[in-house]
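Attaching a single structure in structure tokens format; questions to follow.
Omission of a single protein chain aside, the complex is shown with its protein chains in their original locations.
Right, subunit A next:
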Amino acid sequence: MTSETSTVQPRQRRPLRLAEVFLLILALAGGVGGFAMVGLSIRGELPDQFWFRSMLLGLTALVAHIVLRLRAPWADQVILPAVVLLNGIGLSMIWRLEISGSVGMAPANAAGNMQATLLGAIIAFALLWILKDHRWLRRYTYTAMVVGLVMIALPLIPGVGQEINGARIWVTIGGSSLQPAEFAKIAFAVFFAGYLVTNRDTLALAGPKILGLHLPRLRDLGPILLVWAASLAVLVLQRDLGTSLLFFGLFVAMLYQATARSSWMVLGLTLFAAGALAAARAFPHVGARIDVWLHPFEPAQYDRDPGGSYQIVQGQFSMANGGLFGTGWGEGRPFQIPYAFSDFIYASIGEELGLTGLAAILLTYLLIVQRGLKSALSVRDGFGKLLACGLAFVMALQVFVVVGGITRVIPLTGLTLPFMAQGGSSLLANWLVIALLLRISDSARRPSDLPVRGQVSAAPAAPEPEPILVGSPGADGGTPADGTPAAGSNLPRRRIADRAPTDAAGSTGTAQTEHIGTDDPPPYRGGEST
């Protein structure tokens, strides 16, 4: 094996992430530009501390970019700029509502939200720095389950929990209030991914077949049903339908993704329809939401207080006023919508940026979700696939539920629009989701640790060559392989070793036994024998 056989170009060059730099500049221009235009339009001058605040946002983006370069050089380059853009627009809009002087907008707090953004970014990128391999999370599968359950149960504890606007979903710790359900969604995604990757074969294959639907055995389903029932029970007690819908969607989507059984979709939709009907009958406030959704312009609905359609109708008027191109930053009257800065920030933006702006923002969300799903497709381990898919799906579902509620596609539920709506918990949790997605996309897009040509020619020198070469001791200089599954932990090596005899013996093309219970079917990672 000489170097004459070099037909393969080495592809180990670290990406320069120039696309990310370019997109980040555009994204910052979007955020800062919105901020400046609000000041110019409402006060005729640049906002107070304009340069300081803008630099702060820019610095956050820069630090995030540097962390990605150092720690996750192959991570997706579109996710971070998209998040920065959404976050910047959200902050500008909150500040715009804050200085509108309207009584209802008193709780709008752009500075506080800026702090939450910074905190969220710092925590997210600290996580990215510490967590070298997303599979480490798999060790905490059941810890995540317990954490998730505790999180959603916290608001029910007297003294800690707090009821705001009829929903008991807040906890107050040290003067600041948190919405623990936002964090529970991450914990549950980790739990479902870890649990399903181990048990998906039993879930998918063992069990009775009824009416052409493959039903799983109940005992295989135990822990999941437990989590599901507990979260639903607590959420009914807390009267927060949006979050329970989010958990339910996550649950069904991840089961479907793990087992590829369409019976889950049928079961899930049936259960959901039954649950929704029952809830509409049993709880007056749910029934009211449905009436408001169907007949918002009827005076009886409009005048009812609380729970009338005033808010949703104001949102509709607001978006109608925006039209195709919007009124422009600071020129509309979005402050007339109750909670324009949190629940209805989408309508506020619709008024000032118009349908054109809303479409761009929805596309930006779509980009984030698409990159998450793409990472799920290309990452090699089953846990990473499930986790990335779950997190991307949760974000998509959350955007759908919020936007659908405001635009009257579905009944309105109380969820926050990720990265835009005011709310520290939501920002923190979604930044964490982004950190995890970036981490998974890094391992998905990292070139596989296979022998490149130059290393193959060096191989004969080794006294006892391994059947599989994972990187080369000299060439990768530590960093690119740093934290890769192959070089960072001994788990993949051991698996490759398990696998190697089969390959040496040569597969005859007959189906081999599936690796039930292991992390994922180990891909063939290249064998070079000399």
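Criterion: a residue touches a chain if its C-beta (ideal position, glycine included) is under 8 Å from a C-beta of that chain, and two chains touch if they have at least 3 such contacts; residues count from 1.
Throughout what follows, contacts and distances are computed from a predicted model.
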Omitted chain, identified by the protein name its UniProt record gives, among "Menaquinol:cytochrome c reductase iron-sulfur subunit", "FHA domain-containing protein", "Carbohydrate ABC transporter substrate-binding protein, CUT1 family" or "Multisubunit sodium/proton antiporter, MrpC subunit": "FHA domain-containing protein"
Selected residue (touches chain absent from view) among A:Gly58, A:Gly268, A:Gly328 or A:Gly404: A:Gly328
Given A:Val78, A:Ile123 or A:Leu156, the one touching the chain that is not displayed: A:Val78
From A:Ala72, A:Met319 or A:Leu367, residue that would touch the chain that is not displayed: A:Leu367
Residues from subunit A at the interface with the omitted partner, ascending: 1-2, 4-11, 19, 22-23, 26-27, 29-30, 33-34, 37, 40-41, 44, 77-78, 81-82, 85, 325-329, 331, 353-354, 356-357, 360-361, 363-364, 367, 370-371, 377-378, 380, 448, 450-453, 456, 460, 503-512, 514-515, 520-530
